[in-house]
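A single structure is presented below for examination.
Only a single protein chain was left out; the remaining protein chains are all shown in position.
Let's turn to subunit A:
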Amino acid sequence: MARGVAITGMGIISAIGNSVEENYLSLIENKIGISRIQNISTVHADVIKVGEIKKTNEDLVNELKLNEDNNFSRTAMIGTLAAKQAVENAGITNINEFRTGLISATSVGGMDMTERHYYDYFEKPELTKYITCHDGGDVAEKIAEELGLKGMVTTISTACSSAANSIMLGARLIKTGKLDRVIVGGADALAKFTINGFKTLMILSDDYNKPFDNTRKGLNLGEAAAFLVLESDEIVAKQNKKVLARVSGYGNANDAYHQTASSENGEGAYLAMKKAFDVSGLKPSEIDYINVHGTATPNNDLSEGRALLRIYENEKVPDFSSTKPFTGHTLAAAAAIEAVYSVLAIQNNVVYPNLNFEVPMEEFDLKPQTSLKNKTIEHVLSNSFGFGGNCSTLIFSKS
């Protein structure tokens, strides 16, 4: 008996690769994507390290074959690339053949264009076209247009848990029969806005991020986009589709503690994981790998670690790792790229290493998996937490 909602396609672009295959190879070959920033001119360029996609906007325009008068933000371009890959991977040729939706996620949408042109709009009429890019829904709008998708299109923005929530909504829409097929995920490009925002919060590391390490100093920002195609069991059966894995559990809860900080005991994270287990019908002990949120900020890792210990009470916490040392924290896209990594972990029976880890945290006895490990993986749990106390958990299972 199949459990959960079928995933039939995936697409991704991140600092560690421009396709699912490239991302996977980087993960198993320890090829990290963290470097100095190239595409944005910022005074912090010599201080911060970021997970940047190794393509200029011009490269992206060419790759997407966009007209010269296009008004795509970088976010919209990477989103479109990932969504197109996912649709192709799912073998979809007629996008509106079934009731098909698109649920995107972003934190700042086309801020990369807004911040670039903000004061020039009144002087340069040729830039006016970029004003609408600012809208959070603009990315989804552009993707829908490029895919020719006409039905339900919406966008979720709950900071760094956004894409987990778009996957969750998509799974619910399939489960309740409201849609037959839905493309879910998220996109966020690097922007001065977020770089400086996180800088003022003093949670950016000047070094490579070290999740769950006692000496961790903060996060490296990253940019990425990833989308997954979810389809109803009817379509899967009818078209004899290959199911990559299934979304078997999901949960969202609010920490209701602080606008930007997580609670000491990880209440929101605990509740989100608990809900996800309830939905999936799985026991915590059945999880083979946890892809933790693990941003490497002092606050997140402590709060998340405590939540894990609460969930696992007297049991052993399964192998866990954060993949953010590879990609950086890609904000609203994080849960989408980590969903792809979770599916890949299931397909290939691997646990990715939590790079840069040296010293266990003094608050508890939790050590992430630090080297690539091969083992049978049936179920992966993936956490994503965002500002506003927004905590989300997804569980992926072998089909």
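In this text, contacts are C-beta pairs under 8 Å (C-beta built on N, C-alpha and C of every residue); 3 or more make two chains touch, one makes a residue touch a chain; residues count from 1.
The definition used in the following text is that contacts and distances are computed from a predicted model.
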Name of the absent chain as recorded in UniProt (options "3-oxoacyl-(Acyl-carrier-protein) synthase", "Cation acetate symporter", "Ferrous iron transport protein B" or "Heme exporter protein C"): "3-oxoacyl-(Acyl-carrier-protein) synthase"
With the full complex in mind, choose from A:25, A:43, A:237 or A:359 the residue touching the hidden chain. A:43
Specify the residue from the set A:22, A:59, A:115 or A:233 that touches the hidden chain. A:115
Which listed residue, A:80, A:155 or A:205, touches the chain dropped from view? A:155
I'm checking contacts with the chain that's been left out. Which of A:219, A:253 or A:381 qualifies? A:253
Absent-chain interface as seen on subunit A, which is shown: 42-44, 102, 106-107, 109, 111, 114-115, 118-119, 121-122, 128-129, 131-132, 134-138, 140-141, 144, 149-159, 165, 169, 172-173, 176, 178, 192-193, 196-197, 199-201, 252-260, 267-268, 271, 386-390
